[in-house]
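Data block below; observations after.
For this view, one protein chain was removed and the others were kept in their places.
In this document, chain identifiers A and B correspond to the written order of the chains, with residue numbering beginning at 1 in each.
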Amino acid sequence: MMASLFIVSKDIPQWLAAMAKTRKVFATQRESGAIIFKPYDPGREVVFERESVTSCKEAVFPQTKVLFSYFVKKNPETGETAGVAIEESLNKPAPQAVVFGTRPCGTKGFLTFDRVFDCDRIRDPYYTSLRERTAFITLACDRPGATCFCHWVGGAPDDPKGSDALLTPVEGGFLVEAVTEKGEELVNEARSLFAEADEKRREEGAAVRDKAKGMLTPKPDLTDIGPALEKRFRDLDFWEDMTAACVSCNMCTYLCPTCYCFNITDESDGQAGVRLRTWDACMSQQYSLEASGHNPRPTRAHRMRNRVNHKFWYHPKEYGGVISCCGCGRCVKHCPGSVDIRRILLTALERKDEDAE
Amino acid sequence: MKTPNNPYAPKLARIVETEMENATVKTFRVVFEDQAYMQSFSFKPGQVGQLTAFGAGEATFVINSPPTRMDYLQFSVMRAGEVTTALHMLKEGDLVGVRAPLGNAFPVEDMKGKNVVLIAGGIGMAPLRTLLLYMLDNRADYGDILLIYGTRSPDDFCYKADMAEWGARDDMKVVETVDSACTLWTKCVGLVPNVLLDEKPSPGNAVAVTCGPPIMIRFTLEALGKLGFTDEQIITTLERRMKCGMGLCGRCNIGEKYVCVDGPVFTMAELRELPPEL
Partner (left out) sequence: MSQLTELKEAIRKALPDLDLVLGWREGYDALHAPPYHIRRQEDLEHLVFGPMCVNNLASQLMHLRGKKVGIIVKGCDARSVVELLQEKIVNRESLVIFAMPCKGVLDVKKIRRALDIDHAREVHFHNGTIEITSGDKTSSVELKDVLADKCLRCHYPNATEYDHFIGEPVEPRVSAEEAAADPAMEELAGMDLTERFAFWKTHMNRCLRCYACRNSCPLCFCRDVCLADSRDPHWQSQETSVREKWMFQMIHAMHLAGRCTQCGECERACPVGIPILLLKKHLNAVVKDLFNYEAGIDPTATPPLFTFKVEEENIKEIEL
């Protein structure tokens, strides 16, 4: 890690402007009362005091991605298909991008994507092309809230994993530490905006981080969560109780920084069309509905079981024990029924020795 | 322009022949436009492919011609939704997109030297067709072959020409059955699991392979158990809603396994290791 630097709050827009010259910049901004993650608009203020409702996965895994467009050429005489011209969207390279000011928990979400979309088995060119071009300047969290549980799943309010640079809020500005060479580059491009952080500032930064860690509530031991969930698999009463407040909407999965399920559909207009990859949600009934009408996950209880199991049992089983939840708490905080995934985990753990009837 | 190894990009293939199997199932024989690709294309019996009807989208079907007969690739499409309806509109000479092969295959090597019982219901015959034809093309490698194929009514059978040909062979046995008696039907009447119990194939040195609707599978597995088949001797091929065919999009999972990459072929012993969510 490079030495700590300091930037005053009012210089942040200049830093963003410098980065925006050659890059697409995303940041947390306020729009009609909602705090959302979106392309940076210099006319808007960047919000630091709260995390965005939407996560930064949009930067590397956009909600809609055109995989390719096509045109079906017809023989005007016979009406037969003469040919199909396919134009892949990958031919237009994505611009360099910077994700600015997101919290460590949500930023880390793409590490789950890395495991799935860029592994020995497969390298997804649409994901990797965006991922390689994106840098993450993360803001250490100075006040974990009631829905936060990053520390349950191996995170921390100042976890630099996945980030290229880490900011810590201090009086009048931010301490800045580059974590990777990419981060260092982003700082050096606007080096005149930064001063060396003196010892007092560095101590203040350390105190801010320590205070945030101190605010975290005691965490449970999730070592046995996989087997505990396995024990509850056949216990549909358990899952029905746990989903009594669930309306089976797509919100938890769409806000989740690690949820990566997607749909592929064609949208056409006459002979021209596009193939889209769009976010999908395991909480929706259509997700696993088969053409025959059979649905292996017919109720919200079945679907929640799959969602929780995937994050805390299936994914760890497939990827060396790593839980695919980053503990950001968006699914708890914004759920219309306040369904709390932590309660599901704790109740399953509590009953881990109890067999389902 | 093409990105090398773009796993989402379909290859163009031309429909060289179509055939209506019954009221709702249409069979397509397709050949890749790129001749070199067609020549180098290989797959194993049981593997699936994604067929594109441009304008409607993609859906998953088993390649039901065997790798031993590479004049074309054959897919049978049951009309049920947006994509399958669009596919049914296509005719000889039209272009489709194909992404294949995807998924795993029947363990045809391990099955060598064994007696094979094939149990199919409805469109579930499609994956067993490729396996059966493969075995017939390598007939000396396999022991006795018994095929039990049931549908609701005589009109519902697919591959009627194949059935006639297989029925006439003396190196395999074919039992065709319909759910309930009807006029002009002189063959077997009864549900597949019951017919299986009547046929009493011996589990000794045998493998049973089954595919069909979930309810048939459930009772067929029970019947096989009664006959003494162990979980290791029972192979099934699963259907799940699929989109990407690469183990990414999520929906076809059973526990940590994805039907599109770890399947669609599983032994019962493998399925018992997974959460019961069929």
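One rule holds in what follows: a residue touches a chain if its C-beta (ideal position, glycine included) is under 8 Å from a C-beta of that chain, and two chains touch if they have at least 3 such contacts.
Owing to the predicted nature of the structure, the values given are computational and were not obtained by experimental measurement.
Residue in contact with the omitted chain (choice from A:Ser4, A:Thr28 or A:Thr147): A:Thr147.
The chain that is not drawn here is touched, among residues B:Glu82, B:Asp144 or B:Asp231, by B:Glu82. Taking the whole complex into account, chain B touches the unshown chain at residues 57, 81-82, 85.
Touching residues on chain A toward the chain that is not drawn are 31-34, 36, 49, 53-54, 63-64, 143-147, 215, 240-241, 244-245, 247-251, 254-255, 263, 265, 267, 276, 278, 281, 284-286, 332, 334, 336-340, 342-343.
In this text, only the chains that are shown with their structure count from here on.
Mean C-alpha positions place chain A and chain B at a centre distance of 38 Å. Contact residues of chain A toward chain B in the complex are 67-68, 70, 72, 78, 80-81, 83-84, 86-88, 90-91, 116-117, 121-126, 230, 233-234, 260-266, 268, 271, 273, 275, 277, 280, 282, 287-292, 294, 296-297, 302, 306, 309-310, 313-315, 317-318.
Across the complex, chain A is touched by residues 1-3, 5-10, 12, 52, 54-59, 78, 80-81, 84, 93-95, 97, 213-214, 239-241, 243-244, 246-256, 261, 275-278 of chain B.
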